[in-house]
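One protein chain omitted, others in place.
A, B and C label the chains in the order they appear, each numbered from 1.
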């Protein structure tokens, strides 16, 4: 597979990663010298190139996980590990109809859109127009814009869609959205909400219990990364140990 | 959404779960009385019904995660949490070409097939024909048989496919397969392997380092489930704390 | 070191453990045959003996941790791991004056008494006389009765002691005891409380903040046990993942 003009590439140097577009006559500057894009176009993915200062840079095509990690604009992002659990546990698959709120940086939107495409649909709500615009640009980059409809609105007040398969929340007060979701989620459909704090979880579970939801569960996903090196194998010393809790439930028929 | 004859339903009673097929004039027996299938067909998903002994049973449509948990025939199954991390980190998405080995119960095959469909393909290898037949039946149940090609064979010896996007391993000696995979994985493609023990991880990482793989990582996914109940919220006392390690790598161009 | 009549011994058979007293002409029955105590007296600790059915039983002198694990009468016991953190973080050392509440089975009392002896003192409160009697017997077995004073009483209402170094709580509503403890804890003294649920922690921390405590911390201690076996090393599959939270604080001068 050869890198063409306009392709996104993942540039890696000793654990540092950048996603950039392969454009003719462009220079990419790093702390370890610059890289001439003309030298990249036409090369195969998986190639190692030298920066102007002689350092090795690895070129891969970016994975969804790489894109997600580039979306961090804010302290509070949703990590690939949590996205992984959410999409599998909530049964996000080709053809599904999803309501998402809030859009945030669009990290989760990208994963949802990618996995329901080409026949499914994601309706992504946010009250902040800047968030929506930022996310829209990210979705367009990945060619997934036909799968996502971005909507300015507060889904704790109103959701236009009906009979949706899954509702995915990453908002400060998910419990406020539960009565609205109750009415637009298909019977037996999946509710999933991501929250950093335990008080949010307690309130959300309470709202679910009062709104005919069942199979209510709360999970925390903790990843431990190991350094595997001959004779020195061990988990890394400091790691991220908490990002948030994932609350899941299924709606009962009325 | 109404339950039709032939549909799979998930029956839930106090944490016990069964996936069964809705068939006319059939009776399903449980330790809490039997359920007459004729009473289920025509009902809406999300309904609560009574068993012959008067106990409440909840009826949902099964999610992929529910199917996966039904595949346990052996002590060593791969859990939804690990499947979740594998599919997201390995970038399993519609259209991808995957080689899987070994097929095992087909739990992971189901997830892979479901997420690459309709345009992708999974080539699933196992040396054990019984495993392949068991997995094939599971895949057929889910209507995903056009996406999967089951192959009797030892992928530490030979793989027929070329230029595949991702290779996913859950075999006892994954390091033996690395030189073969080296030749059939697309440059910049993803290698992912699941192993219960640390010695397997060490040998696999060693083989990857000797076969032009890069971005080698090893992760463990630990889920903690919380009991959320007013005034009594806490993680459950005993839980599964270890299933296996996930090794990831990307292939370099030759 | 030779086993004498009246000594406590720890009997181990394939992970099963019993603490028994070496008494002449006594028989100890197990599911793997009986053991004649006359054969044990006079033997060295660390010896392996045969039961009447020919199974190997290992004889050790019991450690504090072994005694603690024998105290389980109830579902909710405090585990050695939590006792370990409590005693080190609360600076339990020879000579310290401690107030403990509630006594419970006396598992924590044994550790406290053992570590403050011979010059320190533990005042252990419980509202349940049966608990106190059970714990008293355990303390006497270990020859620590001169270090502990058991007191029937509700330490959320009143504590007789003054100027104590450390207060250790394992009671259902620790926050109720905070104002009382405020007055009897030496300035700069240590408050430590063990609670299974997060709501207990939140209320306790709130009470501490309102009663001139500082350096308030909350920790959870999670132990992972590994099976180390050549080529098959891994953490055990299922383990205890949560027992409780440890809240620590230091009192400010008035």
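We take it that a contact is a pair of C-beta atoms (placed from the backbone, for glycine too) under 8 Å apart; a residue touches a chain by one contact, two chains touch by 3 or more.
Keep in mind it's a predicted model, so treat the numbers as computed, not measured.
Considering the full assembly, C:188 is the residue among C:16, C:52 or C:188 that touches the omitted chain.
Among C:135, C:148 or C:205, only C:205 touches the chain left out of the display. One chain of the complex is left out; on chain A, the residues touching it are 196-199, 224, 230-244.
Panel shows chain C; residues 1, 12, 44-48, 58-61, 63-65, 80-81, 83-85, 87-91, 93-94, 111, 114-115, 117-118, 186-190, 198, 201-202, 205-206, 214-228, 230, 233, 235, 245, 247, 250-253 of it touch the chain omitted from the view.
Assume only the chains that are shown with their structure count from here on.
Residue numbering at the chain B/chain C interface overlaps substantially, since over half of the positions present are found in both copies. Ranked by distance of CA centroids from chain B, the top chain is C. Rotation relating chain A to chain B, from a C-alpha superposition: 180°, rounded in steps of 5.
We define each chain's centre as the mean of its Cα atoms; on that basis chain B and chain C are separated by 43 Å. Separation between the centroids of chain A and chain B, computed from CA atoms only, is 21 Å.
Each of the following residues of chain A touches two or more other chains: 198.
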